[in-house]
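Here the complex is missing a single protein chain, while all its other protein chains stay put.
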Amino acid sequence: MYQISREKMPELLAAVAKEMDLFLPVQNNGITNFGFWTEDAKVDLDTLKTVKSPKDAFFPQSEVLYSCYQKANKTSIEPAALKDAPFAIFGVRPCDVRAFDVLDRVFLSEPADVYYAARREHGIVVSLACHEPEDSCFCKTFGIDAAEPQADVAMWQVADGYAWEAKTEKGEKLTELVKEYLTEQDLAKEVEAEKEAIRTLIDKMPNSNLSLEGWGVGKTKERFDDPKWKELSDACLGCGTCTFSCPTCQCYDIKDFNTGNGVQRYRCWDSCMYSDFTMMAAGNNRTTQMQRFRQRFMHKLVYFPDNNDGMYSCVGCGRCVEKCPQSLNIVKVIKRMGGTK
Amino acid sequence: MQRIGVFVCHCGTNIAATVDVKKVVDVISKEPGVVHAEDYQYMCSETGQQKVIDAIQNEHLTGVVICSCSPRMHEGTFRKAAEKAGLNPYQLEIANIREQCSWIHKDMEEATEKAVILARAAVAKVMLDTPLTPGESRVVKRALVIGGGIAGIQTALDIADAGYEVDIVEKTPSIGGRMSQLDKTFPTLDCSSCILTPRMGEVNAHEKINIYTYSEVESVGGFVGDFKVDIRKKARYVDMDKCTGCGLCQEKCPSKKNLSEFNRGLSNRTAIYTPFAQAVPNVPVIDTANCIHFKTGKCGICSKVCAAGAVNYDQKDEVITREYGAIVVATGFDTISLDKFDEYYYNQSKDVITSLEMERLMNAAGPTGGKVVRLSNGEHPKDIVFIQCVGSRDVTCRGKSYCSKICCMYTAKQAMLVRDHYPDVNVHVFYIDVRTPGKNFDEFYRRAVEEFDVDYIKGQVGKVSEAPNGRLLVQGSDLLDNRQIKMEADLVVLATAIEPSKDARKLATMLTASMDTNDFFTEAHAKLRPVESPTAGVFLSGVCQGPKDIPETVAQAGAAAVKVVGLLAKDKLTTNPCTAESNPLFCNGCASCEKVCPYGAISYEDRQVNDHGIRETRHVAVVNGALCHGCGACTVACPSGAMDLKGFSNRQILAEVDAICR
Amino acid sequence: MPIDNNENKEFKPVIVAFCCNWCSYAGADLAGSSRLSYPADVKIIRVPCSCRVNPLFILRAFQKGADGVILCGCHPGDCHYSTGNYYARRRMTLLFSMLDYMGVENGRTRVEWVSAAEGVKFSQTMNEFIEQVRSLGKNVRLEDLRCKKN
Amino acid sequence: MKIATSDEIRAIAGVDTRKCMKCGKCSASCPAYNEMDIRPHQFVSYVQNGDVEALMNSKSIWKCLSCFACVERCPRDVKPAKLIEAVRLSVIRQRGENYLSPDEIPALLDDETPQQLLMSAFRKYRK
């Protein structure tokens, strides 16, 4: 195991950035989101929850798929280049690391999404255990250990810096690259203490031990017509805050943009909460907000597990809990409809 | 798939000298959608037009772009040609490569490049053109004139003489209006009723004119060519058909002490009355507020003395609905209230009167038989003071910011007449400016000064009060001599500002005709369409549109009549097809569009919609194509983009923008 | 105004002019028939009235690569539709103020009232406006990178 | 004495002298007219024409009763009394330009003069 001090961290990051794109939490006007490293970026590894999840690293909010040009009666098509060089994502929390597994289920199952696959192949994930969990966290409900990040490299906050442990081959390579900033050290005791502290704190959080009774594989019939959906969704604005801050939501729309020189076909995130989601000639097959609201949670808690060996597509990151404008969220749904608290 | 044809005109050398026409044809022919492109010397010539027609027919074109001179020049020409070829005329666009390109640029390369871009923009637009058909609506061959003063009378006569039916609605018991109250008219000093009464008779006798006196417009529906108007005929309690106008009822009526409206309250009338001797129709009405029968259930004398049995106490208001093709507003004016002008002592003294009261005083048929006397004691006055601009040109909340226009002249007239009839009376006129723009007007005013020795004082009166001897004390300033004047007077005449009739605002709302802040009706265009309201089919006559004197009123009345006749002469109205259109699926009924529409063309309806499977009733905007002029104000007021303009749609303009910025 | 072709030879701004059909478009025609030149950078879009111009059109022009947008209409009080330009005036005042507030150079937008008789004014206005936009250079603050010309 | 500018006078008075249409109603209404060397309506044109000096030296500013008849009756909202007030203020605000001194009071006193009048006179004629 290695150690890196807080003071050395900027140098390490700069060294990584010299070799590859580096995507990490950056603060802007007090708000932290994942962004690319730049010399004057305010890197923020202390904030627990970025507003947007790191899923942009593999599945950006919008990306061009290909462009068409017309020159003198001839049409040419230029597909967008696939990611072909390694890049690093730094400071990913354990829940968000699990979210990548959820996305993999969607984008890597055959036929695999080439754009996503290329990014996933080249992306190196450096994760960071949750030093100070928050009240909105409920990762434990989905069996995620906030003290044990599963990524290429795992980090823990210790005394005056971070413990660094490579967990995969990709992680080893990255470690090699930044070795000069790391000092080899036996930190087993400190790390164990940090893990213990994290787990104790997580247990104190109000939503850590939600019961998932009534949810999961095979619960479609039981849940679908529950009258509670109406009251739960009454206040839903149909905005995309939950979807766009969610690390696992994977719906997208494909659109064309006329640039004047040609047409760009791009895809961008979409939200099942939107009234024009999957709009067809006959309209949206979910005409009321209640149906859209139900879809989102049924998908996370029932349909996705149904199709993915019981894997929930919620990781309990709690972003939607904090960000929903009207305080509606998946925790309320689980609690009010799940039978027990 | 669209099939667009582009035709590039050389315009002799007008275009071809600066724009490489061949190159334009070459480049534009490669644009997607363009299947035909050619150039020709003169596209607007017979041969040129034939080329367009042939191409439309042979190439089955769905849209045509002509690159030529301004559309203001030949758009109509080419649209007709397109129509001849079987293409909808509105699927043709012009790219202006002459006025806006070849004529202003010298560099051939630059001009050619710009011509191509303009052509592309036109192609982009024509691609999104939809066939438009002008609608048709009927024209009811009858006009309504609201107001029976000289403006309404003249308009009605001119329309009727052209052979169309006219209804006049007048709210008082007789037509005649303000002019019937006047004594003499400036600058010729002929007697007002002598020239008006024959006109009133003519109207009454005209077989095409129908008069509804003592009636008011209750509601207006419909639109140009096809208005539906409800008219309330107030109960007169005297049968119009039976009454012979003998006047016996008025002679015998015991309720005699009611103020005469016609004489501005300077004399009394009976409860059953005709406002004045020459009233048309000469049928009295019963003023129920003062009639003893209506107040107590007793009396009934008029009914008893009426040999014709015309008095009918059970008569009720009647509302009739009539259809009209055009409506003329001729609602006239009143003088403003002087309640806020205590300095002139009007409410305090009987000897301070308005100029309109002065007219009645001077009139031989007036309350004093034409004798100018002090109303407080009936004595002959020695000094009379006229004060101009009372409430006019006053920007405070007390008065009117505008010039009432007629006061200078009638004051000169009244002053002159007083001096003429009573050479012993001293007449002083306090003025700010004397405004006499009119034929023989300044000469008239100078006569008052030079021949009749009227004393004109440049300055305003600050205060009128009562002198200890019971006369009036007038305190004013003489700005030219820089002195303050205090003079005694026996009679003070106030040239009171005029304002539009109080009821006009209500009427404007019914007609959706716009008004200015002073409640004058707004004309469709201040210079070019001065007798039309912006609301199609509504015309303006007389002072309701702005202060004016009798000759101007009569001239405008005639002009309004011509406009009406021009409208009624049509059998059908073709409506401008480039009108706004609201998509009920996107409309949220917020009414922003309705507020900015200058023509009242937008109304709201509850409509059943099927929005991609959601069926519901929505309160949505509906555009009346017959009223819409296609300005597009509503399209921008609409936040959701539900409102769009045919022929200049959002998508079309955006496509032009895209083509230009490409 | 003569155009200085040497100094700014490289930069040819794209300028969109919205002209109302009744006054300004006719004014532009008059400028043309009087041979009053102005640079070819200006391209005119004919609209029925200045009140037809939606802020969306203006933003779209900038998005697609315009460097300046000018709106011309009848003089206040002379609108063919009586009131259209009054609404346009309010809308544009507020829109331009907002663009200015967001840091977009206020010289890139303009409203000018040009009557059908003012060919001279039309041409002068265009010359002035182009000069101003040229001095501001390429529009970068309201650009859409996807629409950048290669 | 420092002479104020027309703009200052207009700013103090809050009056737009250009709105005057020279009707003379102010002077016609003025009860102190005969006491004045420069008349209310002239105040407006003097300010408009920039001759504030004459106004500051005029006795009219001490003769104006501040009855506001001219303000009430002015059809153009020009408010001559406010201009007069502004000129008067421009004078008395300067050192040593008080128009009324306490020494003068005893001589002016009689049984009919209300106390209130003295108070307002002090307010009006002194800084």
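In order of appearance the chains are A, B, C and D, and numbering begins at 1 in each one.
Everything below uses one rule, namely that a contact is a pair of C-beta atoms (placed from the backbone, for glycine too) under 8 Å apart; a residue touches a chain by one contact, two chains touch by 3 or more.
One rule holds in what follows: contacts and distances are computed from a predicted model.
Chosen from "Cation:proton antiporter subunit C", "Endospore germination permease", "Predicted NADH:ubiquinone oxidoreductase, subunit RnfC" or "(2Fe-2S)-binding protein", the protein name that UniProt gives for the omitted chain reads "Predicted NADH:ubiquinone oxidoreductase, subunit RnfC". Taking every chain of the complex into account, the omitted one touches A, B, C. One of A:Gln70, A:Asn258, A:Gln291 or A:Asn307 touches the chain omitted from the figure, and that residue is A:Asn258. Where chain A meets the missing chain, the touching residues are 28-31, 33, 48, 51-52, 61-62, 132-135, 201, 204-207, 231, 234-235, 237-241, 243-245, 253, 255, 257-258, 266, 268-271, 274-276, 321-323, 325-329, 331-332, 335.
The omitted chain makes contact with chain B at the following residues, 585-592, 595-596, 604, 611, 616, 618-619, 637, 639-642, 650-651, 654. Within the entire complex, the positions of chain C that touch the omitted partner chain are 55-56, 59, 62-63, 76-77, 83, 86-87, 89-107, 109-111, 141-146.
Just so it is clear, only the chains that are shown with their structure count from here on.
Between chain A and chain B the centroid-to-centroid distance comes to 68 Å (mean Cα coordinates, whole Å).
If each chain is reduced to the centroid of its CA atoms, chain B and chain D end up 47 Å from each other.
Within chain A, contacts with two or more other chains are made by residues 260-261.
Here chain A touches chain C in the complex through residues 257, 259-261, 264, going by the rule given at the top. For chain A in complex with chain B, the touching residues are 70, 72-73, 258, 260-261, 279, 282-284, 287. Those residues of chain B whose C-beta lies close enough to touch chain D in the complex are 343, 389, 393-396, 398-399, 432-433, 458-463, 475-479, 482, 484-485.
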